[in-house]
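Here the complex is missing one protein chain, while the rest keep their positions.
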Amino acid sequence: MKTQIRELGKKGQVGETLTWIVATLLVIILLIFFIFGSSLLGKTKKLGNTFRESLTSSQTFEGTDPLLKKSLFAYVTAGSDLEKINLDREIFNLANRQGSDLDYNETKKNMILRYAER
Amino acid sequence: MHKKRGKKGEILVENIIFIVLNVLFLAILIIFLLNQGNGTLLLEDSYSKEIALLIDSAKPGMIMTINLEKAKEVLDKNGISFDEGILIKDHYVTVKLGENSGKSYHFFNDIEINPYLEKNGEGDFTGFYTLTFEKKT
Partner (left out) sequence: MTKKISRKTKMNKKGDKLLSVYWFLILVIVATGIVLMVNVFYGNPYDVREIESALLANKVADCIYYGGEVNPEIFSVQGVFKESFRDGFMEDCSLNFDVQGDFVQVPYYIEVDFFSGINSKKSEFNITEGNNNLKPDCKIEVADSSKLAKCTDKSFFMRTKNGGVYFVKLLTIISKTNENTN
């Protein structure tokens, strides 16, 4: 009886210690993973051109690309229809390359409304 | 019987001490984390760059008012006057919120800048920083 109890007691102690060792290792591995994740997240503290004006209000529309507006002014003041067609195509391709193609139609409409009489 | 009662008392005190220590530890950790987010170095970095970029985008005739209340709080804590914490000179914006710290950032816009630090009725700085821009003569 005495020896049985002693054996049972020892198994309990070994079980506890092993659990803690495994738990410690797991905690350390998780921490290394999270520290690595923080360093990656830290490197993404880049500030880019994320600001976009609202495209819904026609009265206060400004567009997000001021250079697109410059190009479209050249389009609006074109002398001939052929020049207009060529400029339209080239400016659209340019807007595509520079990532402002989503603004293109809205900006073009506003530029025409504003400057067509000139 | 007496021995059993004594053991119950010991377990309760031990547990209370254990819980109190844990709560204390967590509290210290949370205070430390919150302080890091509002840290001097982080604010100096972000304010110097923010002001420099605002100056870069400015045109003559513009007036810009910047809210630097957070910076003023840190300056007050460190015993530095608000007008000594921010300096614009020789195309550099320098933000110094601590005795032994400071960040400078260069701006490329060659423009005349007139800074004005707002004061309240009692003559104390409000934390608002106004910049007026004119063409350089």
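Which chain is which? They are A and B, in the order written, and residues in each are numbered from 1.
We take it that contacts are C-beta pairs under 8 Å (C-beta built on N, C-alpha and C of every residue); 3 or more make two chains touch, one makes a residue touch a chain.
Remember, predicted model here, so these are calculated numbers, not experimental data.
Colleague: Sort through B:77, B:119 or B:136 and give me the one touching the missing partner chain.
Modeller: B:136
Colleague: For the chain not shown, which residue from B:16, B:29 or B:63 touches it across the whole complex?
Modeller: B:29
Colleague: Using the touch rule from the top, list residues of chain A that touch the missing partner.
Modeller: Where chain A meets the chain not shown: residues 1, 5, 9, 12-13, 16-17, 20, 23-24, 27-28, 31, 34-35, 38-39, 41-43, 45-49, 66-68, 70-71, 73-75, 77, 79, 83, 86-87, 90-91, 94, 98, 115, 118.
Colleague: So that we can see where the missing chain sits, which residues of chain B does it touch?
Modeller: Spelled out for chain B, the touching residues are 7, 14, 18, 21-22, 25, 29, 32-33, 36-37, 39, 41-42, 45-46, 49, 53, 56-57, 90-92, 103, 105-106, 108-111, 135-136.
In this text, only the chains that are shown with their structure count from here on.
Colleague: Measure off the straight-line distance from the CA centroid of chain A to the CA centroid of chain B, and report it in whole Å.
Modeller: Inter-chain centre distance comes to 27 Å.
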